[in-house]
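Heads up, one of the protein chains got dropped from this complex, but the rest are sitting where they should.
For chain A:
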Amino acid sequence: MIIEAGVAIVVALGAFWTFSGEKEVCNEINFNKYGLKNDLETKLYGQHIAAEVILKTVTGFMENKNPKKPLVLSLHGWTGTGKTFVSQLIAENIYKKKMKSSFVHLFSVTTHFPHKAHIDKYKTQLQEWIRGNVSICPRSMFIFDEMDKMPLELIDSIKPYLDFSDNLDGVSYRQAIFIFLSNAGAMMINDVTMKFWRDGKEREEIQLKDLETVLSQSVFNNEDSGFWHTSLIDRHLVDFFVPFLPLEYKHVIQCGLAEMARQGFTPDNNVVKRMTDDLIFFPEEERVFSLQGCKLIPNKLRFYIP
């Protein structure tokens, strides 16, 4: 009798412990403007344009109780320059559970939509997924990585959600955020940045307008780009094209020092310098920009730490 009672109590405690836990609530989504500003200033290196555009657009959007259309950002640039990182920073300053939040949805094109033959199935699934999640929580965030590999038909299928309509089949998408990441246009951005460097101008003199027009046209005209010939651009559904500049030696050093601190070591300039010297820079003669950006630093750094 006592044993049975004891077992019952243990089972009850066990069930309670298993099933309780923090449940995420859509109403508790809270945008931390100062957090995002701080993160962009201290954790993101070499992207003065992107930092400014992101902060202003996201702040403006999140502080607007009744946006007229969902926020659609298209982040473009060379590898390892911070595109995925910035989307994480945005998520971290909006959702309590950050990238693990059930309201943040990350799609990697080669993972989620691998077979061209199944495109119709993907279309349906994707549309249902977006529709279902936005109806549960209007302030949802959708990140699409490797947009340059996304089939045109699939991009076209999500177009309606990015538009101005208040009510699409009973759901309003106006409070959602869509972020597209791709390498499309990276060469163009690199060319512009290189030109400024060759003309002896400061990197910080590059402004959004130097890049934006050129970028949207190149992305639109490039037959390999996922955006080519889609109405995503000519319908002006993308609010902002955010360019990411290729990183220079000094930015890689900054990344390295920050990563050393993050891994619990005392930042050592010599160690980071040795690592950076071994990385590959382009173009061949001038060797200004890092080929890998900051991407390989976390694992490479351990090689140089004594």
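By our rule, a residue touches a chain if its C-beta (ideal position, glycine included) is under 8 Å from a C-beta of that chain, and two chains touch if they have at least 3 such contacts; residues count from 1.
Quick note on the criterion: contacts and distances are computed from a predicted model.
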**Asked** For the complex's missing chain, which UniProt name, "Phosphatidylinositol 4-kinase beta", "Torsin", "T-complex-associated testis-expressed protein 1" or "High-affinity nitrate transporter"?
**Response** "Torsin"
**Option touching the unshown chain, where A:T59, A:S108 or A:S172 are the choices** = A:S108
**Complete:** Which of A:V7, A:C26 or A:I136 touches the missing chain? It is A:V7
**Complete:** Touch with the missing chain holds, among A:G35, A:G60 or A:P298, for A:P298
**Prompt:** Of the residues in chain A, which ones touch the absent chain?
**Reply:** 3-4, 7, 79-80, 84-85, 88, 99-100, 106, 108, 110-112, 114-115, 117, 145-146, 259, 263, 278, 280, 291-293, 295-296, 298-303, 305
